[in-house]
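Of the protein chains in this complex, one is absent; all others appear in place.
So, subunit A:
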Amino acid sequence: MDPVPEDTTRPRQEGVAAVRVSGLWKRYGEQIAVHGIDLELPAGQFIGLVGPNGAGKTTTLSMITGLLRPDSGTVEVAGHDVWRDPAEVKARIGVLPEGLRLFERLSGRELLAYTGRLRGLPGAEVDKRAAQLLDVLDLAGAQNKLVIDYSTGMRKKIGLAAALLHNPEVLFLDEPFEGVDPVSAQTIRGVLERYTHSGATVVFSSHVMELVESLCDWVAVMATGRIRAHGPLAEVRGDAPSLQNAFLELVGAQRHGAGHDLDWLGGGAR
């Protein structure tokens, strides 16, 4: 039998880096997706990784979580190297990737049962946790439906449940609120807030600034494969009225003036 990951309340070290990334590179042919990233993410915080589409957020998160092999650079999660010590890391992290499938021909409940057992948790414990997660995430009514018939919000929630099942120390979520209705988003938010209050670390990527601003203690801004700014939210925001403004300034996006070419638009049908 494989070792059962420690699931009782473990000491969470405040102030120590949950994730330490150095010199991380990834190229696809000519294109450089991740441009030598050095980053330290503090433990026990709600961390937002923000950036426009194509900034390299998904590539970075995939490399941090061991789903994608970097060209060069090292990643440590909770003090363990992701590539040299995968057993230690995989037991400590939970992942909800974007753009990858789930086992969609399983029902929500079967998916959790399968994931938990693959992780080596005892069956009875898996079923107990799965039932509670399904309940809290408002999926109990759909637990016997196949995941392929789930809506986007339900998929994100079942993916989150699968990522939380083994009580990881660090949770990585790629665009967890993308395409999610406000009710499901609120549910996800509640679960994540409860989880970080217990001392765990959440790292999530998003391009919705209001969300990041209202949720995160700490942010890293990414654009064109580089980290443009990082630190506590207030620090990154600086003097700007909102994170949105600070972000636009950082990534150098100019405002387009209202177009004069659309003068026919509005003002009565014709």
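As a convention for this text, a contact is a pair of C-beta atoms (placed from the backbone, for glycine too) under 8 Å apart; a residue touches a chain by one contact, two chains touch by 3 or more; residues count from 1.
Note that contacts and distances are computed from a predicted model.
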**Request:** Consult the UniProt record of the chain that does not appear here and report its protein name from "Molybdenum transport system permease", "Cell division protein FtsW, lipid II flippase", "Transporter" or "Peptidoglycan glycosyltransferase".
**Result:** "Transporter"
**Message:** Among A:117, A:189 or A:226, which one touches the chain that has been omitted from the display?
**Reply:** A:117
**Request:** Write down which of A:40, A:81, A:127 or A:217 is the residue touching the left-out chain.
**Result:** A:127
**Item:** Contact residue for the chain not shown (choose from A:36, A:52 or A:66)
**Value:** A:66
**Given A:50, A:91 or A:185, the one touching the chain that is not displayed** = A:91
**Prompt:** Contacts of subunit A with the missing chain: which residues?
**Reply:** 1-2, 65-69, 86-87, 89-91, 95, 97, 99-107, 109-110, 112-115, 117-120, 123, 127, 130, 141-142, 144-146, 148-149, 162
